[in-house]
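Note that one protein chain is taken out, while the other chains of the complex remain in position.
Coming up: subunit A.
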Amino acid sequence: MQPTSSTAAPGTDGIVYDVVIVGAGVSGGIVASELAAKNLNVLIIEAGQPIPASRQDYMERFFTSPAKLPEAPYPPNPINADPSEFNVGRATTNDLANVRDQSKSYLVQNLGDNQTPFTSTYERVGGGTLWHWLGTSLRLLPGDFELKSKFGHGRDWPIPYDSMAPLYARAETEMGVACTVETQQYMDGLYPPGYQYPMPSIKQSYLDKTLQRSLAGVQIYGEPMNLAPTPAARNSRPYQGRRVCAGNTNCIPICPIEAKYDATVTINKALTTGKVTILYRTVASRVNVDSLDGKISGIDYITWTDPRGGASGHGTAVGKFYVLAAHAIETPRLLLMSADDRMPNGVANSSGQVGRNLMDHPLYLSWALMPEDKPIYPMRGPISTSGIETLRDTAHRRKWAAFRMEIGNEGWNFPINDPYQTPQDYIDGTNVSQLNPKLEKLHGTALVERLNKLFIRQFRIANLVEEEANPSSRVSLSWGYQDRLGLPRPLIDYRLSEYTRKGFKKARKVNSAIYKAVGATEYTVTNTEDPTYFEVDGEGFNYFGAGHIMGTTVMGSSRADSVVDSDQRCWDHDNLYIVGSSTFPATGTANPTLTIAALSFKTADILGKRLSK
């Protein structure tokens, strides 16, 4: 679609904001809140529906949804719907069952030439994807910033860990990260002396403690298999007026009591200043560049009222500075959509890197059953309370990708959708779960007892494997497939590098060794028919998305090969910034949001300074 004319709509008419932000997620929210606190005028353009007055609206959608997928609570319901019918599409886990079918999958996935699908998802509603994050808030590790120079893979960050440490502290305060510093012993020098998180760690689960005991003294690849309580933005004591985590085992898809931080906390804080305006149901569609000075002169947007009804209006938001915070698929999409005769490759793209280096933490999932005399009683507590972090920054990274191991408290919910599958197997006499090999059909007390015996021993490990930047994994535009607003949908090219594949191989080895050490029986299966299937050294694997979309507008030290500088300012446009994990040049193995938040503080500081001049 060609740009709409620039008549200003109500809400932005004639106003020049200090800063215009695209996207009301955590990254945009932090920038808005910091600038509003400095008395600056901020406009946020948000594509999705408003934050509901009560999260009970979303809880009800969750409870009554047949598949309790991450996207289940959030509008619009994408199941069995054609993404071309929605004004505001998004990648969902439901799409992944239909990756080859563009009438079902919002992302148009190019699976030719041995490419595999990109399997991470996001939300487009007020508050963004943090609605259904798990809350894991680990810091990146020092070596993550030097992947190229130290280990010979991918790219380096243009900044060292040391410059991040104070920003991490601010992010941890904002998000309310629960962690006792002494538990994070896998790496020296992460914290300044005496550093304390805002609250102590959340209690480890009975599963964690059981594994910890059995793994005492076990070393694999030269590293101890220690379980550390995971730093998480979930309250271990009341914080910012929010309640203590009650262990609803539902961080994904929604915390029923907001004991888990989400972006609405920061956005609401920003709104109470009276300095922030949010326009919901307002989709940024084009970034305009002044032909004289190369600065951004405005952002065109399209408004809508009915989710399937197409455009209801349009306008242009004008500010002194602009911040794109639409997450790592929609931000590059917007820049690429803004191409014109002068900039045929899109805005901010003189390096040609916009949309490239698409990365995730591809996830290797394994699962096992504890022995009968060692039940661990899952499906209680937060979805994960511990991880094994010791293989995240070792010399092995020269040869294989680092990974972290997240221990799950939700039984086999992730691998086989229990507690739904095993009961059906024992009622119908089937064996999808692999737990009913004799195809028994049970009823009455025998059924209850059998199910109990199996449920209370289930656990899984999710391994988040590092990726290295690869320019041919990318987001571009699919002009053949559009959304209801006529905007081209994201076209994805993606494949796992040899480095990452080797990481999968090691992750499997380590997981299997752990199961052996604790006496558990492993049930992990690989599906050769799944589009994520790949092989390394003749061994087959599947992967899942971690929801960690990174790298599509990378940060670097040279304008020749990166999109933003270390302040997250676009090299090509002095008043345009990008916040969010699209700026990450290397993924490390820390879940990204804490780093996103830390860098959003950095960019907000710089904007504050520039605006005070």
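Quick note on the criterion: a residue touches a chain if its C-beta (ideal position, glycine included) is under 8 Å from a C-beta of that chain, and two chains touch if they have at least 3 such contacts; residues count from 1.
By definition in this document, contacts and distances are computed from a predicted model.
Novice: The complex has one chain missing from view, so what does its UniProt entry call it, picking from "Sorbitol dehydrogenase", "Sarcosine oxidase subunit alpha family protein", "Acetolactate synthase" or "Iron(III) transport system permease protein"?
Specialist: "Sorbitol dehydrogenase"
Novice: Using the touch definition from the top, which of A:P423, A:G551, A:G580 or A:G608 touches the missing chain?
Specialist: A:P423
Novice: Any idea which of A:I15, A:A37, A:M59 or A:V536 touches the chain not displayed?
Specialist: A:M59
Novice: Where the complex has a chain not shown, which of A:A165, A:V181 or A:I456 is the residue touching it?
Specialist: Per the contact definition at the top, the residue touching the missing chain is A:I456.
Novice: Using the document's definition of touch, tell me which of A:N110, A:S214 or A:N248 contacts the absent chain.
Specialist: Only one of A:N110, A:S214 or A:N248 touches the chain omitted from view, namely A:N248.
Novice: Please identify, in ascending order, the residues of subunit A that touch the omitted chain?
Specialist: 59-60, 62-66, 68, 203-206, 209, 244-250, 254, 256, 375, 377-382, 385, 409-411, 413, 419-421, 423-424, 427-428, 430, 432, 441, 443-448, 451-452, 455-456
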